[in-house]
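The other protein chains are all here in position, but one chain of the complex has been omitted.
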Amino acid sequence: MKTDSFDVLVIGGGPAGLCACAELSRCGIKVLLVDEGPVLGGQLVKQTHKFFGSREHYAGVRGIEIPDKLQEEIDEKLITVYSSSTVVGIYPPNNNVLIYRDQKKVEEHSFKYIIIATGASENMILFENNDLPGIYGAGAVQTLMNQYGIIPGKNMLMVGAGNIGLIVSYQLLQAGCRVKKLIEAAPSIGGYLVHASKIIRMGIPVQTSTTILKAIGTEKVEGAITVKLDENWNQIEGTEEEIEVDTICLSVGLAPSYKLAVHAGCKQIFIRELGGMIPWRNSSQETSVNGIYIAGDACGVEEASSAMIEGRLAGLNIAKCMKRLSEKACNEKIDDNLISLDKLRSGPFGERIVEGIRKLEGKSYE
Amino acid sequence: MNNDIRKKGYLHYRDIGESRFPAEELIKEKALPVIECIERIPCNPCETSCPKGAIVVGENINDLPVCNYSLCSSCGICITRCPGLAIFMVKLTEKGSAVISIPWEIYPLPEKGDRFEGLDRLGNKICEGEITSIRKINHKTHIVSGEVSAEFYKEVRHFKIKNK
Partner (left out) sequence: MDRIKNHPILDFEKNEKITISFEGREIECFRGETIVSALSVAGITTLRENVKTHRPQGLFCAIGKCSSCLMEVNGVPNVRTCIVLVEDGMTVRRQNGKGVLHED
């Protein structure tokens, strides 16, 4: 095993992980940052649209530009980055960690403190032929077109009218693809009206109370059959419609990716509002296992702006435990971040999250 | 906000409410923004980007923006900074037309003199018009202005450029 000169391991270099690194390095703490993607930034590297939120959290800035801004906050001398590397296991009590370095060889390290900031993964829904090549998660479509410059398909069916479905539809137009239709099973769109408005006025038809019944094709997608739903979400016979598409894009929600926390023995609880099963954590972002923290989408699917704050909170709380900053200075910064989080969540779209956090704080993990 | 809007997903100008449109006397004088932001979401770049302090969201970042038209200098920065692409600028001309300025993030950028179909909020063609100016912005949300008959100023929200 390697003798380690790092104080903290941060797993995942999305907004949560990068902000954790920023706070830790500001306190002079040495960090190993491991990310399995080839570049840092997590989901941000494919978000070509300007972000919502407040200016302190880079609202009005395109997502793709945020990772550079966050990295400017980090003292490079204190952070070592292993990119294209995956953390595959955490073994308490000494927090021995296995890292699959460069996707080629396994290394073992141990850390007193670990921050899990592994983001979320995409949900799947049931329909006939849903495993056919040409059916992609919305994130995959974004990766292909915005990260690697590839047109993911000529004619698309988009499934799901939450913010991601709406935004990715717009991004598809920007990449020169045709979105033939956007369908949503719920009776109304789930995302922001402004996102829906901008694709509808550009001619993408949005159909609510409609779902996908079947993908057509044998080797790859050649079409799809959609069907209307009644108030009780039952399929209405005779409303099936066939549509010719070469790609089906699913944006039907995300679920926290926290397998590493489970592996490390962190206790989980079920909170629907935060995306289902999640590791329990306290308001310092610490899990039930001493020294293991979690932040961002990995502990509740939300937004980049809140992921950033949670990352900062995890970093600051570790700095506090390590006594690298006076308790008073730490507490002040922690309070500022907690206030920003409250502000972000104070609108109608934050209600669900606030309810989830309330449940989380009311429950212990036993 | 009524649920019907969320069902259809787009706004009719009546949904936006007369009070969100600047009065016609004012837009005869100068171009003014129509802020089509009627849903409480945590967002305030319109406020922080306005050099004149004309747009106010206020203490709660979820509140809706309000524009003080007398402070507005018609610079159009808000059009390019709204992440929802929900701000448009309108001006009524003496010859009975309206110049509508919209945010533009699609390839290719139109050219002055291009003819277009004026699309309403549902993407339906309701009139025709001509591009009068293009302002290229370095952060790549450009401003494209087009002229249509004045009666359509509350309705046209996208320009579908005709093949040359």
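Observations on the structure shown:
Every chain is named by a letter (A and B) in the order it is written, and numbering of its residues begins at 1.
Everything that follows uses one rule, which is that a contact is a pair of C-beta atoms (placed from the backbone, for glycine too) under 8 Å apart; a residue touches a chain by one contact, two chains touch by 3 or more.
Because the structure is predicted, anything quoted here is derived from the model rather than measured.
Check A:K30, A:R62 or A:R352 against the missing chain and you find that the one touching it is A:R62. Checked against the full complex, the candidates A:I150, A:I236 or A:V262 give a single residue touching the omitted chain, namely A:I150. When the omitted chain is restored, the residue from A:D7, A:E23 or A:E36 that touches it is A:E36.
Which of A:K220, A:R272 or A:K363 touches the hidden chain is settled by the complete complex: it is A:K220. Considering the complete assembly, subunit B touches the hidden chain via residues 105-109, 140. The chain not displayed touches subunit A at residues 36-38, 48, 62, 64, 84, 86, 103, 121-122, 131-137, 139-140, 143-146, 148-153, 174-176, 219-220, 257.
Just so it is clear, only the chains that are shown with their structure count from here on.
One inter-chain figure worth recording: subunit A and subunit B are separated by 32 Å, centre to centre, where each centre is the mean of the chain's CA atoms.
Across the interface of their complex, subunit A is touched by residues 3, 5-11, 36-45, 48-49, 60-62, 81-86, 105-107, 119-123, 139, 141, 157-158, 160 of subunit B. Taken together, the subunit A residues at the contact with subunit B in this complex read 49-55, 59-60, 62, 161, 173-174, 176, 187-189, 192-198, 200-206, 208, 305, 343-350.
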